[in-house]
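Omission of a single protein chain aside, the complex is shown with its protein chains in their original locations.
Right after this comes chain A.
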């Protein structure tokens, strides 16, 4: 029973057992059928990674195109030791922690609202798909326009409600600028989290709540002991998606803040982009890209392990 349950919970992450064990022609069919997919993926995974290793371990500055001495880990060391890396790393950690917490909180609370009966909730169940459908750079443009310091509709709204005395320069303030990114990110990705949580909530058998109610359990107890265990696998998957997603956020920064003011919103992937495309230092850019990839891969592996433990012990 426990085994079956764990397999079921791990469903999204591992491959179930296939029944058929083909021989001869079928065996060939199996390889043939995955060949095109493998080729595509290999061309854009194996070669680029190998190429990046070469770039990262050599000197590749486009302003000095014919000089590529081997430098070992010097690029990596220089990037790791630089002030900007530490700044960008810290900014990225803060940003990622904020979006993970906000998106998960949004997903859990909003999905509960969507799960209610009534017309408003029904309307919102449809409406919530819209931010998900809108490309992330478009979301960035929309929010940039809303947060506009001089003509933005948010400033006008807040002033007319008496919440702020005068117009605020959202993008000119090193504390508010990251906040605008978090809000835009939650607007864009929170709905997906809510839809996923809602899908899970709808799978919880109704009678569990009814018996909890009859037994005199509080709403909180029902949430803690019935809802949360059901939501847990979904929340863990969201945790992975959001951590990795937050860590490699680029589009919103490019559109909304350009890393500024100063370097207040200069996240790691923006820093890598600037290193490559502005300073034309491919070696350092590749080294930085490796560091980002290592961190996201490491995080994903930790989480997948957590998921497995979770599946084994629940």
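One rule holds in what follows: contacts are C-beta pairs under 8 Å (C-beta built on N, C-alpha and C of every residue); 3 or more make two chains touch, one makes a residue touch a chain; residues count from 1.
FYI, contacts and distances are computed from a predicted model.
Its record in UniProt calls the unshown chain "Carbohydrate ABC transporter permease", which is the match among "L-serine dehydratase", "Putative tricarboxylic transport membrane protein", "Iron-sulfur cluster-binding protein" or "Carbohydrate ABC transporter permease".
From the options A:142, A:212 or A:239, the residue with contact to the chain not on display is A:142.
Residue positions on chain A in contact with the hidden chain: 8, 11-12, 15-22, 26-27, 29-31, 33-34, 36-38, 40-41, 43-45, 47-49, 51-52, 55, 110, 113, 116, 120-121, 123-124, 126-146, 150-153, 155-156, 159-160, 167, 187, 191, 195-196, 199-200, 202-203, 234, 237, 244, 247-248, 250-251, 254-255, 258, 269, 272-273, 276-277, 282, 285-286, 289-290, 292-293, 296-297, 300, in rising order.
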